[in-house]
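Notes for the one structure printed next.
The complex is shown incomplete by one protein chain, all other protein chains being positioned as in the whole.
Each chain carries a letter (A and B) given by its place in the written order, and its residues are counted from 1.
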Amino acid sequence: MIAVDLAPGIVPDRDAVVALESTIITHGMPYPQNVETARRVEDQIHKTGAVPATIAVMDGRLKIGLTDPELEALAQARDVAKLSRADLAACMARGGTGATTVSATMIAAAHAGIAVFATGGIGGVHRGAEQSFDISADLTELAQTPVTVVGAGAKAILDLPKTLEVLETNGVPVIAYGQDALPAFWSRDSGLPAPLRADSAAEIAQMHLARQALGLPGGQLVANPIPASTEIPREVIDPIISQALAEAEAEAQGISGKSVTPFLLQRIFELTEGRSLEANIALVLNNARLAAEIALELQTKTR
Amino acid sequence: MIAVDLAPGIVPDRDAVVALESTIITHGMPYPQNVETARRVEDQIHKTGAVPATIAVMDGRLKIGLTDPELEALAQARDVAKLSRADLAACMARGGTGATTVSATMIAAAHAGIAVFATGGIGGVHRGAEQSFDISADLTELAQTPVTVVGAGAKAILDLPKTLEVLETNGVPVIAYGQDALPAFWSRDSGLPAPLRADSAAEIAQMHLARQALGLPGGQLVANPIPASTEIPREVIDPIISQALAEAEAEAQGISGKSVTPFLLQRIFELTEGRSLEANIALVLNNARLAAEIALELQTKTR
Partner (left out) sequence: MIAVDLAPGIVPDRDAVVALESTIITHGMPYPQNVETARRVEDQIHKTGAVPATIAVMDGRLKIGLTDPELEALAQARDVAKLSRADLAACMARGGTGATTVSATMIAAAHAGIAVFATGGIGGVHRGAEQSFDISADLTELAQTPVTVVGAGAKAILDLPKTLEVLETNGVPVIAYGQDALPAFWSRDSGLPAPLRADSAAEIAQMHLARQALGLPGGQLVANPIPASTEIPREVIDPIISQALAEAEAEAQGISGKSVTPFLLQRIFELTEGRSLEANIALVLNNARLAAEIALELQTKTR
């Protein structure tokens, strides 16, 4: 009925595999920067001793790992759908091509037996959600799919206190790596305490296995602070986020719904003179390395 | 412990079965119009080549398909409970009689191995839910029970933008049938784009099977626009809904909680001089036919 293709050389039961999402390729940056970054992230995982598996739907087939020509093709494709839990199966059923967001990547990883997934940052509760009810499906996915997701926290354009509340309501562990504070994507410190802290990949792997042994269905979020050398401190980025939000509201035509996030990210890129994108790349590489270390620990502990 | 009765002649593994809810019989219209409508809906499914199974709890037994005398008895019964996920089992445990709403009908259908269910429209986020937190259990059910539900969208007295947001957060596919716009129950166009679109019953069946193959636990909502000949266009019905809402608020005793929806539907019936009920019957018949076509496609594709 459906086609799931494991890329050559990926054996989830044997290898330390790290899943990667593909919206960063199709919607995160222009060609060829997107394919170069994707290769750097895969290389980072290889160098750490693990195996990367970028997830996407191509011509209706769920790809667990992309070959080099597939990666190149996806990076140049146009009008690629962004897939989440609600539309992953629909895209496959009609033979379409789509890039996976956090929720669809988690589903694909779990389906293929991959326990760890590296991304930039997860979605969450949007600012103004008390009126709009706009809450990312990523938070629901973390409640039900047993994958350890390594990100630099939730995206800082979101409402972080409300995002933490929903994660708590959903029973999702939020683990800051190596510090007490929750990171905030471009900044190392959100100003909010993280519910949990871990100081090694081994500890995170133990938590993953303990959840599995208890039969808990959901995943855990590892919030890995961006490297200090590339962070944009909170006192710099916060006024920029506020300005971008104010501009979105002031737009004559009104920026609303799904076009708000791309507008905000573009304005933050411009207002930081490109630093936001550099930081984004640095934090993804950093998350890929930690995810690889966790996958290696899981491999050791379960063999 | 519990009794589940399959009506004579219904074999879910063999037949193309369409589940039907029973609150439309007990709470939707007066006797004998309710039993006549129920029979017309069942006939529509028979004529399309599928088998109807109206769901209800009678004397503690979960009925999957009602015989003609049972349908007649339910249509004349008084003080019948409206059952959702929270109270279906309680009603069975105490030997009671109850009509199933969307969530309980989905549970019963999935329990009996029935994949498709036709209804009028689903529940959703109530207007004012940002203060009242009043959100239908239907939205939670769609997230977890693998049934394809064919309705004319969510009921138009609800807050449709928020309903779409919650469905997205819950990972539920919302598929407009044959058009890009989300229908709005009495009207063909809500003014909101639908997240997904399908143009044939075969395509919807494929999506259902792809979700099943991926192991996704939830269902999908097919939003089937009311036939053009019977629709009440948005510019006509919207002011009427607003008036009914204003009247509910202005009532001396105050209409609140569970009595708001019946009050609104009654006032809309009066203000449209009965057209709202005619439209309701027409859209249910329309949904029954599409649901039967989907069930037949599923039967073909899985045999």
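Throughout what follows, contacts are C-beta pairs under 8 Å (C-beta built on N, C-alpha and C of every residue); 3 or more make two chains touch, one makes a residue touch a chain.
Quick caveat, the model's predicted, so the values are computed rather than measured.
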Neighbouring displayed chains - absent chain, whole complex = A, B
Could you tell me which of B:E141, B:E165 or B:E203 touches the chain that is not displayed?
-> B:E141
Only one of B:T37, B:T54, B:S84 or B:Q299 touches the unshown chain, namely B:S84
Residue of B:R39, B:H111 or B:R127 touching the missing chain in the full complex | B:H111
Among A:V125, A:A156, A:L245 or A:A291, which residue is in touch with the absent chain?
-> A:V125
By the contact definition given up top, give the residues of subunit A that touch the hidden chain.
-> 125, 129-130, 143, 161-162, 165-175, 195-196, 203, 206-207, 209-216
Absent-chain interface residues of subunit B come out as 1-2, 62, 84-90, 92-94, 103, 107, 111, 130-137, 139-141
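The rule is simple: only the chains that are shown with their structure count from here on.
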Between subunit A and subunit B, what is the gap in Å from one C-alpha centre to the other?
-> 36
